[in-house]
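One structure is given below, encoded as structure tokens.
Heads up, one of the protein chains got dropped from this complex, but the rest are sitting where they should.
Per-chain numbering from 1; labels A, B and C assigned in written order.
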Amino acid sequence: MKILSVENLSRSFGGIKANDNISFDVEQGTILGIIGPNGAGKSTLFDLITGYTKADNGKVQFFEKNIFGLSPDKISNLGVGRTFQKLKPFADQTLLENVMIGAFVKEKNIKRARDKALEIIDFVDLVEKRHHFAKELSTGQRKRLEMARAMAIEPKLLLMDEVTGGVDQKTIPGLVELIKKLKKTGVTIITIEHNINIIMEISDNVLALDQGQRIAFGPPKEIQKNKQVIDAYLGTFDAA
Amino acid sequence: MLLDIKNIDVLYDDFQVIWDVSINVEKAEMVALLGPNGSGKSTILNTISNLVEHRNGKINFENKLISNIPTFKRTELGISHVLERRRVFPHLTVKQNLQLGAWHPKAKDQINQSLKKIYKIFPKLETRSDQLAKTMSGGEQQMLAIARGMMGLPKLLMVDEPFLGLSPMVMKDLIKIFKNIVQEGISILFVEQNVRLALSMADRGYVLESGRLVIDGKSEDLIDNEKVTKIFLGN
Amino acid sequence: MTSEIILQAIVTGLMMGLIYALIAAGLSLIFGLMEIVNFAHGEHLMLSMFSSFWLWSLFGLDPLFSIPITILLLAFCGILTHYFLIRYILRAKMLIQICATFGLSIFIRSIAQLLWTPDFRNVDKPLLEGRIEVGSVFIGQPQLFASLVCLLAFIGLYLFVTKTETGLALQATAQDRHAAEVLGIPSNKMFAIGWAIGLGCVGVAGGMMANYFFIFTDVGINFALFAFVAVALGGFGSIIGCLYAGVIIGLVESLGGLLIDPSFKLLYVFVIYLLVVIYKPQGLFGRY
Partner (left out) sequence: MESKLIAAKSEPLWNTNNKVISIVCALVVLLFTLPLFGLNSFYLHLFIMIFMHAVMAQSWNVIAGFSGQISLGHGAFFGIGAYATSFFYMQYGITPWISIFFGMFISGIFAILIGIPMLRLSGHYFAIATLLIGISFQVVFQRWDLVGAASGLWVTMTPEDSWIALQFHSSKVPYYYVFLIFFLITFFVVWLLSRSKLGYRLRAVRDDPQAALSLCINVSNYKIIAYVISAMIMAPMGSLFAQYILIIDPDRVFNIEISIIVLLITVLGGIGNVWGPIIGASILIPISEYSRIYLGGTGGAVDLIFYGLILMIICIFRPNGLISFIPKDILERKKQR
């Protein structure tokens, strides 16, 4: 079953087409990886889907319900969670409080919301850090915090922006395991990732973008061999 | 040796982004810094111009330790930094942008010669000299940013992602310009994602992965190196 | 209501508007540079008026001649402000920045009250006095002169910022601090210059107004409010926008006062402010 379907989504900023007629579908329970070089329009695509940026035109359907043009809080209320590339933790609050704010969406009782938040924090393996302020956590831990916080709203679809970006090499395997573990819970995931190895390892499908355009879509093995993708990453000699 | 970086670490707050990196650039040499997104290439350039402080290690320029010299005094030494995404002053004209490039006294004395030279290299900038920078296309802005960097009479020109978002035509122009600059005895250190393009023009390359130097060497040796390909495309 | 009265109100509004414009330009320059609103702007204006007053009452210098001294004093005051307060809060949260300049405003105003009491003062028999009649419109000479000087100062400021090297460097720092820094332009020095010039503008306005305005410790509050509004109307950071916005405010104030009720001047300006910031948050004339 299609959980998300995006059709001809476009957005330009002052003449530059950040997203140009992007279309793709996501099947429920799968992981879609989005790759592309710097400035390919990956994060813009996330912002368009979740309503943070208004699209110029296009169509976004979530469970066959049109969510195009809704405000971000309404979209998240329907069950779309997200994390941010430029991390946005609630810096002056503890990890636990951060996740509790997410948990309050489904759970009104404070005690039960706390317990639920703790379970999720345990899931991302940060229980010992629960009383640390978000600003005291390392980047890798803050990434987990954002994942946990987004999970706490019990999303059906989770958009994750560069989970492994900017973190120490040593912590990457742990984050990858976490994504895999998350998939097993039945959540559909779209993840932006620049580390190709990880994308190949976890995704069911890969969407490759370059300069705002969709250049390839398909299973990872195919994408890795796709000439356009290789050119986008390694460049071409044409110019030289 | 013009620039010599020895074993630097860089931390943002408590979080380390650069681990024990050493890089050097000779006079009149073109060197490429390569690596996937977020591998720390820009951070290294920012460290060289002291927009970001480094811990441990040393940065020497012309055999002089410059680790503690503030950013704004580094152009005078001969280090020009063209920041990522161009960063021209959008509400100033092309000419005003160029003027500001020649800020330290030595550059100011020579501003007219420099302008002439720049206009020869970038003829488009002369015809558009009274236009606001924001009205120019991406490629023209990139040219302007590089030209502005040249106005400071650098010995080392650092360019962050010069080819990002440029059309193949403009890229070709820019490559020629880079070669001309190096022929004049100025060294170029540039950050690039396009490995093949970068290595086709640079003398040497350094490849970074997650803040660590993985491999470096002459361009010929790197260009179809399997290890490099793996870093970018995976196993 | 005759057309003469309306014409009179327009002239009065225009003259006042030019003064607002210059005060706002100083505020806008500072904001454009470092995104800090100087909530002590009105108090700085008050200081400049008192500077003019004391130079007159202690040394018998007419406000017309003491203007350069007042400007220098205020510019120095700006550098002090930057050096002792602003540079510490550049990276602080906006709340802290607001509180800091707010604190400065309370500090200056209450010190002034302690030193000079809240009495109203004025410069007695200045060189410029009386009014001239043009057609059926009366124009106060000091008012006319003050607004012309403010206009000149405004043009001077505009030329300085757009034509001189330092002015360009100021603009560059405002537009992209880091890009300016890597070219060798020290932002800290630029900030200090910005404060000096920003308060220098206030020095001109206050010094000229000392000719005809009552001088008291709370005099700055209303001017500062109008300057805040002018900066928002003109687009935060836009200098030329301040000119239009200042004039608009002057006209709204005097025409509103004439057509509706003079005691609610502030409200008309406030309504204009709300309409603009809600419907056109980038200001009427955009940034820069």
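Please note the rule applied: a contact is a pair of C-beta atoms (placed from the backbone, for glycine too) under 8 Å apart; a residue touches a chain by one contact, two chains touch by 3 or more.
Everything numeric in this text was worked out from a predicted model, so none of it was measured.
Put simply, the hidden chain is in touch with A, C once you look at the whole complex. Taking the complete complex into account, C:111 is the one of C:111, C:127, C:152 or C:259 that touches the chain left out. For the chain missing from the display, the contacting residue among A:114, A:156 or A:183 is A:114, taking the whole complex into account.
If you put the missing chain back, the residues of subunit C touching it would be 37, 85, 88-89, 92-100, 102-111, 113-115, 117-118, 221, 225, 228-229, 232, 236, 261, 263-264, 266-267, 270, 273-274, 277-278, 281.
On the side of subunit A, touch with the chain left out of the figure occurs at residues 50, 52, 71-73, 76-77, 81-82, 84, 88-94, 97, 100-102, 104-105, 108, 110-111, 113-115, 118-119, 121-122, 127-128, 130-133, 149-150, 152-153.
The rule is short, and it goes like this: only the chains that are shown with their structure count from here on.
Where contacts are defined as at the top, ignoring subunit B yields the following touching groups: A | C. With centres defined as mean CA coordinates, subunit C is found 42 Å away from subunit B.
As a whole-number value, the distance joining the C-alpha centres of subunit A and subunit B reads 32 Å. Per-chain Cα centroids separate subunit A from subunit C by 48 Å. By the touch criterion stated above, subunit B contacts subunit A in their complex at residues 14-17, 36-38, 138, 161, 163-165, 168, 171-172, 175, 193-198, 200-201, 209-212, 229, 232-235. On the side of subunit A, the complex with subunit B involves touching residues 16, 37-39, 138-139, 162, 165-166, 168-169, 172, 194-197, 199-200, 211, 224, 230, 233-240.
Residues 165, 168-169, 171-172, 175-176, 178-187, 287-288 of subunit C touch subunit B in their complex.
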